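Missing here is one protein chain; the remaining ones are kept as they sit in the complex.
Presenting subunit A:
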Amino acid sequence: MARMTIQDKLALLSDAAKYDASCASSGTSKRGSRDGKGLGSTTGSGICHAYAPDGRCISLLKILMTNYCVFDCAYCVNRASSNVPRARFTVDEVVWLTTEFYRRNYIEGLFLSSGIIKSSDYTMEQMVLIAETLRAQGFRGYVHLKTIPDAAPDLIERAGLAADRLSINIELPTDASIKAYAPEKDARSIRAAMGKVRLTGEDYADRSHTGRRRGRFAPAGQSTQMIVGADGSDDATILGNADRLYGAYGLKRVYYSAFSPIPDASAVLPLVDPPLMREHRLYQADWLLRFYGFELSEIVTRDRAGMLDLDVDPKLAWALANRDRFPVDVNRAPKDLLLRVPGFGTKIVDRIVAARRSGSLGLEDIRRMGGRVKQARPFIVTKDHHPAAKLDAADLRARFVKPQQMELF
């Protein structure tokens, strides 16, 4: 075969990386290069430099170091038994691509993942070398490294010192699914590695007796990804697992990735269009758990067989099923009740709480502050509005569900 150009490799190794949903570049330590001695800076909220026609943000150069892999995970295009062409970047190629893209303001940094070659330690060390070379050359942009679960602790430590974020993908929602579809992976060692990352981070966060830090270990924390729709797990299982991961390992994010057909598919998994709406609802539910004070048992109930409602968002679904908790008086209710009103986000709630101190609020006031009044209306009382019987109307749910569009015949 003819020697691959860097363009050939980039095509192959970015195509192979696109199934990783994460592209965040936010929440890391503040850095800059106005001193002229390096390249790059970080911002608090990250920047999306482009959007692909799939609507997803492109913030980082997201590539695999190599798509050779000794593992045979059924859902993965790079599994050992797949027929895709294989390639591998050298350390210098990745460093060059990252900095040249960065200099042209295409990206915030690098998200490097990899197939497992030779051994976990070897693979991890090669990836760490790339991050360390970037830093040694003065690169101050964002680096996200995928962590290989079985890699030696000192490699994970080096990874965290060079990178802003580490991630280990749990990939499937249950241990049984991991065993079935990713036979070389081990859910326990994935969790143990997440525990290791959390402990190492806490260790580095402690200041020494002189008050100095020994360094910054993964300042943007760690994240993971779960594939949705590859196995038969219901939403309750997926969210339950996510909830535990947030609690046990202090994860910054759990990404949900709708299982998407891959070229060269394995026969054990469905070849269907990705369940995008389900993925969207899971993200909404995840937000309710983390920022709105909801318990898992409130969001997924047994009536729906552990699945989220696809027609309405999970907060509205909860409100419709718990109408006895409404209407909520916008001018009096405590913050935790306001957070439960459909159409009110955390920002709007803060604004309401601040604004009502200096006068009673009406619907128009809420609209001006950015609240979605149409959604909230049946569930709130304001100085000029009471939903009365509308809240109990039998067709309330139907009013929120978009009618299915008729197809042209």
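The rule we apply is simple: a residue touches a chain if its C-beta (ideal position, glycine included) is under 8 Å from a C-beta of that chain, and two chains touch if they have at least 3 such contacts; residues count from 1.
We adopt the following convention: contacts and distances are computed from a predicted model.
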item	value
Options "Type-4 uracil-DNA glycosylase", "Oligopeptide ABC transporter ATP-binding protein", "Peptide/nickel transport system permease protein" or "Ferredoxin": UniProt name of the undisplayed chain	"Type-4 uracil-DNA glycosylase"
Of A:243, A:298 or A:311, the one touching the omitted chain in the full complex	A:243
Identified contact with the non-displayed chain, of A:184, A:298 or A:311	A:184
Contact set of subunit A toward the excluded chain (per top definition)	6-7, 10-12, 14-15, 17-19, 32-41, 43, 47-58, 61-63, 70-72, 80-83, 97, 100-101, 103-106, 138, 175, 183-184, 188, 191-192, 194-196, 198-199, 243-244, 246-250, 258, 260-267, 271, 273-274, 276, 351, 354-355, 357-359, 361, 364-366, 368-370
